[in-house]
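Shown here: the complex without one of its protein chains, the others still in place.
Each chain gets a letter, A, B and C, in the order it is written, and its residues are counted from 1.
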Amino acid sequence: MIGVLATVCIAILVVMGLALARACYADTVYDRILGVNMFGTKTVLFIAAVGFLMGRPDFLDIAIVYALINFIGMIAVLRFFEYIAPIE
Amino acid sequence: MSFILDYYNYWVVVFLMMTGFYIVISANNLVKKIAGLNIFQTSVFMLYISMGKVTGGTAPIVVEGVELYSNPLPHVLILTAIVVGVATTSVGLALIIRIKRAYGTVEENEFKNSDDAI
Amino acid sequence: MAVLIDLVLLSMLALTALRIIFLKDLFAVVMLFGIYSFLSALIFINLDAVDVAFTEAAVGAGISTVLMLSTLALTGRKEKESKHSSILPFLVVTVTGAALIYGTIDMPPFGDANNPIHQHVAPRYIEQSPVEVGLPNMVTSVLASYRGFDTLGETVVVFAAMIGVLTLLSVRRKEDDEAPDSGLKSHRVLHVVAKIIIPFVILFALYVQFHGDYGPGGGFQAGVIAAAAIILYALVFGLPMALRVISPKFLQILAPLGVLLYASVGIYSMFMGGNFLDYNKLAHDPVHGQHYGIIIIELGVGITVFAVMLSIFYAFASQAERRNVS
Partner (left out) sequence: MFFLDILSGVLLLVGVFFGFTGALGLFRFPDFFTRVHAASVTESIASILILTGLMLQTQFDLNTAKLIFILLFLMITSPTASHALAKSARHGGLLSIPESKKKKENS
């Protein structure tokens, strides 16, 4: 079972890397926000999986905080984006 | 090989610290400087936490059947430092807003020029 | 496996930091900074510092990002090209970095259980704190009991930061209330969803506050999460609505109240014949006394952090909104 969990963790890391690349090199602002959002969601899954891999799955509280902060960050970005003049 | 494994954590921390330092001294924009300062600060946190880690240990919350725990002391110091760090960051950002209102810009060389004019 | 994950996360962190240097769009810088905080919190989890990861995720990624975004709303989004050459800063940084790396070689190896740092007070905390304080979470025991005086100081610093921000920026006054507020009014779905999840977030904050003795969490994290719930409300429904729910005046009373609650535990323990913040004297049984003391001071910390974070957010957000109106 450890093997499967390790595979899952590494695969999620790869997905996080792709999302990070999207967030770093994006054509439009919205693509960047999309990348950041995807990164956050995958982080939640990663924390959950890595807890089981390390044998101490009682730290799922942190995953909840991540999910929450990811959502709030997203809303804040959309909210303040209205105020910031886009550069073209 | 074991030499690298023993120290790579510290080296990456130094790299991050220097990245933050570079942004602080080279960036012209004050908001970016604050971001650089935060990167620097986080790398210091990481240095402390790296020192507290014990290989094979686990998080310092008691469970049955575990003997080896990581050092809880750096965790305590850094936990409070993070909250204080964000509080000081907010004071810095508030200062930036006032600078923007007073000088009309947050670019370092521009308000230096307008200071000299006075 | 832990080493591999550590390496991958650290290299992602390094890449993010490098990318931040070259981005001129400050909006993107702030978003990458959010990712940076998330990544460093992941590394803290991997290095067994779950409480720190909790705080970093909530404070670093959440509150810092929101504050920086609201500053950007006022100062503009684009960084201007610098006319200075970047060679001198690069040289300074390289020399400093080389010196620091030279310094790390004298450090004890990473993760060795015989390192000097693990020899002095840490064994006492690890072996004795479950007996003396009676809590499974050593970080909470050390934070609230052994180093309680230090934590009182940190709480006062956070409170002082609130005073600093409020002297620099004023919170929106009543007469501005007439101003049209855009909020995220057109997002109907968001309104419904926010209404559903905000109560759960506050419930979760209470869980973190009172479960902090047994798992990761405590006053600092709970205060921030509760503030985040109200911040979410303010973002979705507009600042005036949030000001009506929890007024800045109320927060300005709440913040010193938390600090006073903390300090009064210390004073009370002095009256009971102990030292300042000596919880053993709070009850007949020392371990019970420790429990009472820790619960009360964590509550004080939580109240202060909640009030401070929220009033700082109010101060920043009302600046952003006022500029939008004029």
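The definition used in the following text is that a contact is a pair of C-beta atoms (placed from the backbone, for glycine too) under 8 Å apart; a residue touches a chain by one contact, two chains touch by 3 or more.
This structure is a prediction, so every number in the text was calculated from the model and none was measured.
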item	value
Chains shown that the absent chain touches, full complex	A, C
Given C:L168, C:V193 or C:A263, the one touching the chain that is not displayed	C:V193
Touching residues (missing chain, whole complex) on subunit C	184, 186-187, 189-190, 193, 196-197, 200
Interface with the undisplayed chain - residues on subunit A	1, 4-5, 7-8, 11-12, 14-15, 18-19, 22, 28, 30-31, 33-35, 37-38, 41-42, 44-45, 48-49, 52, 57-58, 60-61, 63-64, 67-68, 70-71, 74-75, 78, 81, 86
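Throughout what follows, only the chains that are shown with their structure count from here on.
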item	value
Separation of mean Cα positions, subunit C and subunit B [Å, integer]	13
In subunit C, residues with contacts to at least two other chains	50, 72, 76, 215-216
Numbers and ranges of subunit A residues touching at least 2 other chains	54, 58-59
Subunit A-touching residues of subunit C, taken from the complex the two chains share	1-2, 4-5, 8-9, 12, 15-16, 19, 25, 27-28, 31-32, 34-35, 38, 41-42, 45-46, 50, 53-54, 57-58, 61-62, 65-66, 69-70, 72-73, 76-78, 182-184, 190, 197, 201, 204, 208, 211, 215-217, 221, 225, 228, 231-232, 235-236, 320, 323-324
In the complex, subunit A residues that touch subunit B	54, 56, 58-59
Interface residues, subunit B side, partner subunit A - complex	58-59, 61, 63
